[in-house]
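Each remark here refers to the structure printed beneath this line.
Complex shown without one protein chain; remaining protein chains in place.
Our next item is chain A:
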């Protein structure tokens, strides 16, 4: 079962979520502060980080930045819904998804599984490595390289790129991407898609302002290419 590190300052939430996840078979480690959480990372080696945004001292966004500097660990933010500003900042910092508090364990677990699930390729059975311009996408090894240099992509970024490159030049609406990449079956938040596209562009585009790989079609959505 996945190992989850929960960083949350409120004891009741921390214990409640820990209890709920543990009952569902997860191995859970908790930390009350960002600093303690970062310290626990190396030792606990979790599969996923559940991160509260409002923390005393070092806040969730800073923790997120620090984790992303060195790792592709999946991160889900726990946030107060409607703190729209925080949501966007957290997503820009590199979180893969967010959960609005209060949430049932059922919901939390579903999101954890969705983020951790390996991409189910629409174009299965293709050769391992595809080349798109300077990008080399290895579907089997789940790695992406640009001009021979390996890119560190967060799970949501990798999933999004794999999904888009599986059908180059096909336009996907935000809602479609949300359903396929994040597995949100409800009318979710298009900001999740936009923020992820922005992060991905910063990593793969030559000039993020004039995207070549991931193009926007106003009013419709996004597509990969044509290059």
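Note that a residue touches a chain if its C-beta (ideal position, glycine included) is under 8 Å from a C-beta of that chain, and two chains touch if they have at least 3 such contacts; residues count from 1.
Here, contacts and distances are computed from a predicted model.
Q: Of the candidate names "sulfate adenylyltransferase", "histidine kinase", "NADH-quinone oxidoreductase subunit K" or "ABC transporter permease", which one corresponds to the UniProt protein name of the undepicted chain?
A: "histidine kinase"
Q: For a quick check of understanding: of A:33, A:72 or A:173, which residue touches the chain that isn't displayed?
A: A:173
Q: For the chain that's not shown, point to the residue among A:66, A:132, A:191 or A:212 touching it.
A: Once the missing chain is taken into account, the touching residue is A:191.
Q: Sort through A:38, A:108, A:135 or A:181 and give me the one touching the missing partner chain.
A: A:108
Q: Pick out the residues on chain A that sit against the missing chain.
A: With respect to the unshown chain, the touching residues of chain A are 10, 12-17, 19-20, 23, 78, 80-82, 84, 101-106, 108, 173-175, 185-191, 219-220.
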